[in-house]
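Here the complex is missing a single protein chain, while all its other protein chains stay put.
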Amino acid sequence: MLKGPCAVDLDRLLTDITDHARPLAAEGAVATYIPALASAESDRFGLAVVEMDGTEHATGDADVPFPIQSISKVFALVLALQKIESAGGDACDGAALWERVGVEPSGDPFNSLVQLEHEEGVPRNPMINAGALIVDDELVERCDDARASFLDLMSRLAGEEVTVDPDVIEQEGTTGHRNMAMAYLMSSFGNLRSAVPDVMDVYVNQCAALMTARQLARAVRFLANDGVDPASGEQIISGPHARRVAAIMLTCGTYDASGQFAFDVGFPCKSGVAGGIVGALADELGVCVWSPPLDEKGNSKAGKAALHELSERYNLTVF
Amino acid sequence: MLKGPCAVDLDRLLTDITDHARPLAAEGAVATYIPALASAESDRFGLAVVEMDGTEHATGDADVPFPIQSISKVFALVLALQKIESAGGDACDGAALWERVGVEPSGDPFNSLVQLEHEEGVPRNPMINAGALIVDDELVERCDDARASFLDLMSRLAGEEVTVDPDVIEQEGTTGHRNMAMAYLMSSFGNLRSAVPDVMDVYVNQCAALMTARQLARAVRFLANDGVDPASGEQIISGPHARRVAAIMLTCGTYDASGQFAFDVGFPCKSGVAGGIVGALADELGVCVWSPPLDEKGNSKAGKAALHELSERYNLTVF
Amino acid sequence: MLKGPCAVDLDRLLTDITDHARPLAAEGAVATYIPALASAESDRFGLAVVEMDGTEHATGDADVPFPIQSISKVFALVLALQKIESAGGDACDGAALWERVGVEPSGDPFNSLVQLEHEEGVPRNPMINAGALIVDDELVERCDDARASFLDLMSRLAGEEVTVDPDVIEQEGTTGHRNMAMAYLMSSFGNLRSAVPDVMDVYVNQCAALMTARQLARAVRFLANDGVDPASGEQIISGPHARRVAAIMLTCGTYDASGQFAFDVGFPCKSGVAGGIVGALADELGVCVWSPPLDEKGNSKAGKAALHELSERYNLTVF
Partner (left out) sequence: MLKGPCAVDLDRLLTDITDHARPLAAEGAVATYIPALASAESDRFGLAVVEMDGTEHATGDADVPFPIQSISKVFALVLALQKIESAGGDACDGAALWERVGVEPSGDPFNSLVQLEHEEGVPRNPMINAGALIVDDELVERCDDARASFLDLMSRLAGEEVTVDPDVIEQEGTTGHRNMAMAYLMSSFGNLRSAVPDVMDVYVNQCAALMTARQLARAVRFLANDGVDPASGEQIISGPHARRVAAIMLTCGTYDASGQFAFDVGFPCKSGVAGGIVGALADELGVCVWSPPLDEKGNSKAGKAALHELSERYNLTVF
């Protein structure tokens, strides 16, 4: 059971938070670069907390699926680390991967090419688009069918079958010019090794995965549990790798607002452009909030407010 | 008492760590831009841990004073927040300060002007030089004698009188051309308000403060204790402000290696060019290590290794 | 007849210059990014001057064809301006084109993405790769068969049929990752309108055109003759457009060495990665030199020296 103030009932708290945070969505704006996102219902709001023992707390639209978009970057990285570990030998610490993508905050928007050019095609971290493409390049090389492997991992962690939204796949595929630009730039430096369209296929597929806030709150818990999925007892990745992923989420997971999140929320989070944000607090819980309208940094406006209030009122912070 | 593995004696662990980490200094290089740093004895190594109850553990040169340099940025920020709080009113949340200096990682070296120009004279965070100069500009405005106020704060937190090294003051004053450039650039944007030489005086003075690893380990504890100095019970700054400072340390405190530190060490740290690194782990301890030779990112080579080992072997991580 | 010092015979001067400049090729290096360039014979050297009255002066390998590469950018721009003029109406001054590509020097390498991102997909000028791609995007829209139209223009200006090197087309097509990156980046800003592969086809085709120094010296003369080809009397483009192209060559035609060229050579030039450089001096002549090894700025080492000497000894400068 969570260590929050004894006088606070978590279910009631989530309801309170939902009441307070949901109206803030009106100050944000849904992403519009593809129709599948532009048509999102802006008043949707779901919030789910899953404890380590499996106790689930959920409010609002916590069982309505949405495209996970950039939240997928966390799990694609996990899948790559899993493959690296199972390959064993010298490679099992992921050292080769960390020569291709860094672990430092970028200080630039999530899709900037400037830093990529200055630093010779090595993205700053795997939470920005360019870094995620390098991770996907690893998956193309290491998986027989990277798209299937990704959905299989998500399904196992969610405890339910996860599928993709074909509209998102088709629309992202025809509008992702900037991602194509980054992929070709990394190819020009020799850091992207497979054919660009093959890597883009994997990327677009993972962004289009449809999941609910409840499923994502379940799925992220192993990062707060030394890499072990509490539901199955399965070691998804090693403890040190799980902590590294969590550290990368805290320092890089919410774009140019990571520093603000570190203070306001105080535990590792990762956001997506469809309005979802997942979080993991060591030894305590997995959490996911979903509200489509975004703030100017690209994070869910009401979602961030909800996590802030949850952290503050339940004393959930690593600091 | 610390919650580390029961079979581990902390004093013995520190001795072990010292034995392992100290030789790594040979792979680093002491800073040479001023004689006072260039002449540092490169085989000095001190390590101190101070628990919340006041129990002190120390090895090596933990009682030899060194210039705290950029470690001072943490405490100058604390002093500014203290003044803001005591001014009360609307200003007590520091909102006006955070319009002048950000809380996000910079992604650029600690002394770069590029970002400063692109972002119109607002530094990314108070842990890089430009941000520290904005903090000092606040101190010039808010303190009768900013240099004395800084030393007074450090003395109270250290439990002993802290003085400055006049050689460091004199040498930094005549070589800090890049800091002068940043200060004038911020003046040109109207973000630095006092005269540049007055701000530089405060900056150079705080960098020249001489402290031991033991004193710094004591001094940093209030950041892991909701802003209360465990030695005196004094509320140095409010709990939220203390957590914000800790969050900024974790995301921005070790220059371009903050992401790596978040993983390898796993708790908030701040380094200085003389080879010191302080750290604070919530509800647990303050720590400081000192070894002059630096790695290519500007952090103490042996010091970082020591903190990594301490974190790993005593399970001291927020993730 | 040229106005040079009366005591100097131009044919003899070209021979002298060839003797002096040719050995400098040993200090340069041929481009190696595709086999067709890497295998160039580095001791080839050709120099041709064609006067307005048709008198031709040539030495060395002036009749050996080579891929014109970036020299093609001048003529693709001319073809686009021709199409714009023949479309008539408001568009005949090219105003719409100059909203898509600038006329200012870039200050960055010819293939940098940094400026392109900062300036929202509008390249600085049509002599850098990104700018040439915008010009080619115009050609895709304005020509039934842009590749054929380009070769037709070159053939008419050269007085002989111009063909392409299929090896260069094939090799450039599979290695142009950075150009692909720039094209997709401009697509993401909406400034490249046709499909990227269609634009790349036109670009790669024009780079692969094979011409001799003599042919290029003939071909460039209309830019020094108010837009009229002296051989045919045909108005290729209007006088103001011809002067604009010449001005762009002087300020932007030789990459990061345009300022140096303006001083050392003193008339408008454009270089290519295969070692060719064309130049045009108003009312006087067209010139082309070819020597494959390049200097560190990407211009023919011996070629630049030859033009410098020609300018100095024959007093051919606009200053």
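Labels A, B and C are assigned to the chains in the order they are written; within every chain, residues are numbered from 1.
Just so we're on the same page, contacts are C-beta pairs under 8 Å (C-beta built on N, C-alpha and C of every residue); 3 or more make two chains touch, one makes a residue touch a chain.
Everything numeric here is computed off the predicted structure, so don't read it as measured data.
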Which visible chains touch the chain that is not shown?
B, C
Which listed residue (C:Ser42, C:Gln235 or C:Thr317) would be found touching the missing chain in the intact complex?
C:Thr317
Looking beyond the chains shown, say which of B:Arg142, B:Arg156 or B:Arg178 touches the absent one.
B:Arg178
Of the residues listed, B:Glu27, B:Glu99 or B:Glu117, which one is in contact with the missing chain?
B:Glu117
Hidden-chain contact residue, picked from the options C:Gln115, C:Asn191, C:Asn205 or C:Ser271
C:Gln115
Which one, C:Leu97, C:Cys252, C:Cys269 or C:Leu307, makes contact with the chain that was left out?
C:Cys252
Residues of subunit C in contact with the chain not shown:
102-108, 115, 124-125, 243-244, 246-248, 250-252, 256-260, 262-263, 266, 268, 282, 317-319
Listed in rising order, the subunit B residues that touch the chain left out are 112-114, 117-118, 177-178, 180-185, 187-188, 196
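In this section, only the chains that are shown with their structure count from here on.
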Give me the ID of the chain with the smallest distance between its Cα centroid and the all-protein Cα centroid.
A
Could you tell me which chain lies farthest from subunit C when each chain's centre is the average position of its Cα atoms?
B
How many angstrom lie between the CA centroids of subunit A and subunit C, rounded to a whole number?
48
Roughly how many whole angstrom separate the Cα centroids of subunit B and subunit C?
56
Expected list for subunit A, residues touching two or more other chains, is none
